[in-house]
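As you look at this complex, bear in mind that one protein chain is not there, while each of the others sits in place.
For reference, chains read A, B, C and D in written order, and residue numbers begin at 1 within each chain.
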Amino acid sequence: MTPLIVATLVAASLVGIGVYGFILHPHPLRKLLAFNLIGGGVFLVFGIVARRGSAAGLPFDPVPQAMVITGIVVAFAASAIAIAIIVRLYKLEGGVDLDPALPRKSDGESTES
Amino acid sequence: MMELAANTPAGSLLVLAILLPVVGILLAFALGGRSAERIALGLAPLSLALAVAIATAVARAGKPVTYMIGGLQPPLGISLRADGLSATMLVAVAVIMIAAMLYARAKFGVPEGSGESRSALTFWVMVQAVWGGLAMIVLSSDLFNLYVALEVLTFAAVPLVCIEGRPEALVAALRYLIFALFGSICYLLGVALFYGAYGTMDIILLSQQVEAKPVVWVAAALMTTGLLAKTALFPLHLWLPSAHSNAPAAASAVLSGLVVKGSFFLLLRLWFYVLPALQAEDVMRILGALGSVAILGGSALALMQARLKLLIAYSTVAQIGYLFLVFPLAAGAHEWSHIGWGAGVMQILAHAFAKAAMFMSAGLLAESLGHDQIARLNGAARALPLTFLTLAISSVSLVGLPPSGGFVAKWLMLQAAVASGQWIWSAPILIGGLMAAGYAYRILTPALRHGEALLKRPAQPRREAIALALALVALGLGFTPESFYDFIEIGRPLTMGPSP
Amino acid sequence: MNVQPFLDISLAALVIGVALFTIIAKDEFSAVVAYVAYGIFLAIVWVRLYAPDVALTEAAVGGGVTGVLLVMAGKRLDVSATMVVAKKPSVAFSAFVAACSILLAGSLAAVILSLPDAAPSLAPQAAAAAQGPGAGLGNPITAVLMSYRSFDTMLEKVVLILAVVGVWSVGADEAWGAAPAPFGPATPSDALLFLAKTLPPIGGLIGVHIFWTGADEPGGAFQGGALLAAMWMVAMMARLADPPPINSRWLRLALISGPAVFLAIGVAGAMLAGHFFAYPSALAKPLILFIETFMLLSIAVALPMLVAGPAARKGVR
Amino acid sequence: MSLAIDAFTIICVAAGVFFYVAGTIGLIRFPDSLSRLHALTKADNLGLGLVALGLLPRASNFPDAFKIIMIWVLVLLSGASAAQMIGRALRRGRR
Partner (left out) sequence: MSALSSVLLWATLFAPLALLAACFVARWRTTALALQWLAPVPGLCAGVLKLTNATSSMETSALGFTWKLDAPGALLLAVAALLWIVVSAAVWRDRAPDDRFGISWLLTMTGSLGVFVAGDLVAFYLFYALVSIPAYGLFALTDDPARRRAGAIYMAFAIFGETVLLLAFAALAAFEPHGSVAIHDVMAALPTSPWRDVTIGMLVAGFGMKLGMFPFNGWMPLNYSVASIPVAAVLSGAGVKAGVIGLIRFLPGGAPLEGAGIAIAVLGCVSAFLGVAVGLTQKNPKTILAYSSISQMGVICAALGLAMRDGAFASSNLAFYGLNHLLVKASLFLSVGAIIARREPLGGLSLVIVSALALSLAGLPFTGGALAKLSVKPYLDGVWASALTTASSIGSAWLMAHFLLRLKNTPDEYAGETPAAIITYWRAIALGAILLPWLFYPAVGDVSKALEPIELWSALWPVAVGAGLALAQRGFDNRIPRIPPGDSIVIYEIVFARVSALGPALENLDTRLRHWQVTGVSFVLITLALLSAAILG
């Protein structure tokens, strides 16, 4: 069972590291990486669950593993959209700040709609 | 052995209700151009008919309609299940989506002879994706399938936010996307833990097995907060005001009226369908408290906005807060739970219709006046009477004045609060209503005063009528018959049913 | 003596270390590089969890294609050069967030370890069904993806289409219909050209092989598709090919072919097998392979298009 | 027979590991990027080659053996190309 304990620690650490980076790092690209780290941790949890469910001659429970495959593709697609927006913003504005500006003039203060 | 679920007659309708928008997405994307719009508008009535048929089937059977995909029983297969609540939502979604589509034709319609454009294709594909995603959310009975549905919804909603391509809109969309992804991944983590503990993702099977133990609580907490983030419950609303105010009106109507309800619906599923046996009253209270803070904070902030669309967006923050009072007011198997549940569902519906109508009106107003500054609305009601009539009627519902869905929701909420002895919840309900009256006053009174409003573009009666129709639905919800409240209890576990 | 635990722990330390570096790296480019390395290490963790299919997917999609996506984005953002990061959180705040994160991770680890020893599993049912008339597939994961949870899989392909539309939707209006910006400079290096000429035939073959054996062995449409996508991207980097214009009819048909065929057969199942997304038992395996062929195509086209980004005007990169 | 195969495997893999270690040390210790590149490619080419060679007799059938060789060939191909490109980039950067 030791590999499972190690994997558990890896999964939990990835989630923790991801959450930390997700909250603290201001750059959107880094937030995206952090999100993917959390994703990796979550998928590992599925993997651990799958491994624990080895039965009937299978070394794993195939259902969670199949879900991970779906999940990885979805996470990739999400990253692609985020990257596209970030790149576009760099082209238009030269940078991205995800936080609203502090004084009254908040995001989208344009008069035209 | 667990009771084996079986397909019920009309079960195939559930699959079709999900597949129809999917077919629309694929065809619209493949054919593009003018066809995208035609396909979306052509399939919409069919989807509405399906929704009505499903609701009728549920009402007639008096129990949920189910379908096992591929003929496979859960836990191995995925099952779809339409109960009273999901059937209701399905119909509401269909009506609002059709209204939004018709409304959007003026902006995203592809005129004869012109080629495909970026915004048009995006809109017609994504709007169907929102529909499909919502249909999955209300019908699916499998937690992982629901995760895919959540992502469909996110992927559809984000491009709608930045469809106009302005930098502010892009920032808003990015903020929304990243935070929503974070929310979904937390939800997914909870799903993994549930599977680890019980080896199934099926809502019904889980609800029969769950017990109060740490892994369930961690899973529930993660899923809940993840969904709160996607629902933009104050103080997790960082994305909502900018996203909803930067999207074009038709999209805002859908986003504010329906999309946030999607993740909220999953919260209902989680706490009222998966975990009701645990009777987690403290959790319910925390959710109620967060909702109260949202009501007060959102309303106060709405009072201060200079722009109409931002005001409406903050009003959504507040109205979302009301939704969360359903947790303390409808949990458990008490006599008053039935009232609280009715209140919550009515609040979902009333807000969906009223808010969609408001955003549409705000869009028309901005198009006609060339701005949406509240301070410069003097005399606008005379220039755009139908638009302001719509705003007024929707406000009546938001404030909770009779006869309107909003009134019924508040009325029932207060009754549940009083009957359950939880007077404390009546304070946010009432203060929120007062502040809603305040911001409605801010919009309506200057517009009704004298003054000359210069129209940059004449009023568009056809689109005004669409918004007005939605507002009238919000009003008409005030006349909901008693039987409706029994209908939405169909398939809800642990209920007392209607009081004798 | 057993060195396995030692190797496991080293691997774990490596993954965690690289992940940590991804977060604390000074510049974004280092973070991106670290992330790609992390993807590869994670794939090995998956092997250790007896999940070869996931390992393949993680390596191909999580590490490979995501890596290309991130590196290309990094190049386009020129992140290593300029980035405005003004707000540096205070140490106390960082510590607080760290404490929160540790608490979260700790509770997560605790509950995973507290899972019941007699783990619930669908493996017996899945195995039984996979052998039975339902699917006839040797690889239970393919059976789950293509049969028991085919609904998820089909919808996930739709998600890919939505993502493609989403990526395209952030482009400039006037560029709509044109091709995305090319992957590389007009004059690629000789080495790249050589690689692009030699690798794709082999890689393509391997991709098809992985897909084909996926019915019974680890692998399948996902992994094969990702490999084909990678080969196409190598060719595009060397400018042997360029991304197709986004209004090209064949491109769109290729993209929807996977979910469309899946959906069509799923609906046909209602007539042929009595249930939506059920297969007639005699035809199960051929039908699944038929669907997977188109999914392979969809994935192989969708992933590079997601990396390529929105349409660009001529001459704009 | 099996003893001979075992010995062959051990010797080859050990030699491969030696090259890997040497390459890694080089990667860490060498002063500039070009020399690091040099160290890295040695590890890839020779280290992996020897490991693959050592494992070859242990393959149970021909397709498996073929796969092992393919791994080496592919890494060689991509490693060489990558090194070439990095080198070129370095030279361009230096100019």
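Everything that follows uses one rule, which is that a contact is a pair of C-beta atoms (placed from the backbone, for glycine too) under 8 Å apart; a residue touches a chain by one contact, two chains touch by 3 or more.
Keep in mind that what you see is a predicted model, and the values were worked out from it rather than measured.
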Completion exercise
Going by the whole complex, the chain not shown touches A, B, C
Fill in the blank from the handout: The listed residue (B:102, B:277, B:300 or B:455) that touches the chain absent from the view is B:300
Problem - Sole contact to the chain not displayed, among C:9, C:24 or C:97 - result: C:97
Problem - Omitted-chain contact residue, chosen from B:12, B:73, B:119 or B:225 - result: B:225
Problem - Touching residues (missing chain, whole complex) on chain C - result: 89, 93, 96-97, 100-101, 103-104, 107
Handout entry: chain A, residues in touch with the chain not shown (by the definition above)
Key = 19, 22-24, 26, 31, 98-102, 104, 106
Problem - Residues of chain B (touch criterion as defined above) contacting the omitted chain - result: 179, 182, 186, 212, 214, 217-218, 220-222, 224-225, 228-229, 234-238, 241, 278, 280-283, 285-286, 290, 297, 300-301, 303-304, 336, 339, 399-403, 410-411, 414-419, 426, 430, 433-434, 437, 441, 445, 448-451, 479, 481, 499
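Everything below uses one rule, namely that only the chains that are shown with their structure count from here on.
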Exercise for the section: Please find which chain has its CA centre nearest to the centre of all protein CA atoms in view. Expected result: A
Problem - Whole-Å gap between the CA centroids of chain A and chain D - result: 33
Fill in the blank from the handout: Rounded to the nearest Å, the gap between Cα centres of chain A and chain B is 25
Practice task
Measure off the straight-line distance from the CA centroid of chain B to the CA centroid of chain D, and report it in whole Å.
Solution key: 57
Handout entry: Contacts with 2+ other chains: residues of chain A
Key = 15, 45, 48-49, 52-53, 61, 63, 67, 70, 74-75, 77-78, 81, 85-86, 88, 97
Practice task
Pull out every residue in chain C that's touching 2 or more other chains.
Solution key: 108, 112, 115, 119-122, 126, 148-149, 152, 156, 159, 162-163, 166, 170-171
Exercise for the section: Any two chains that touch count here, so list every such pair. Expected result: A-B, A-C, B-C, C-D
Handout entry: Residue ranges of chain B touching chain A (in the complex, touch as defined)
Key = 76, 144, 147-148, 151, 154-155, 158-159, 162, 166-175, 177-178, 181-182, 185, 188-189, 192-193, 195-196, 199, 238, 241-242, 245-246, 249, 307, 309-310, 362-363, 366-367, 370-373
Practice task
Write out the stretch or stretches of chain D touching chain C in their complex.
Solution key: 70, 74, 77-78, 80-82, 84-85, 88
Completion exercise
Seen from chain C, its contact residues with chain B in the complex are 107-108, 110-112, 114-116, 119-122, 125-126, 129, 134, 147-152, 154-156, 158-159, 161-163, 165-166, 168-173, 176-177, 247, 249, 252-253, 255-256, 259-260, 263, 266-267, 269-270, 273-278
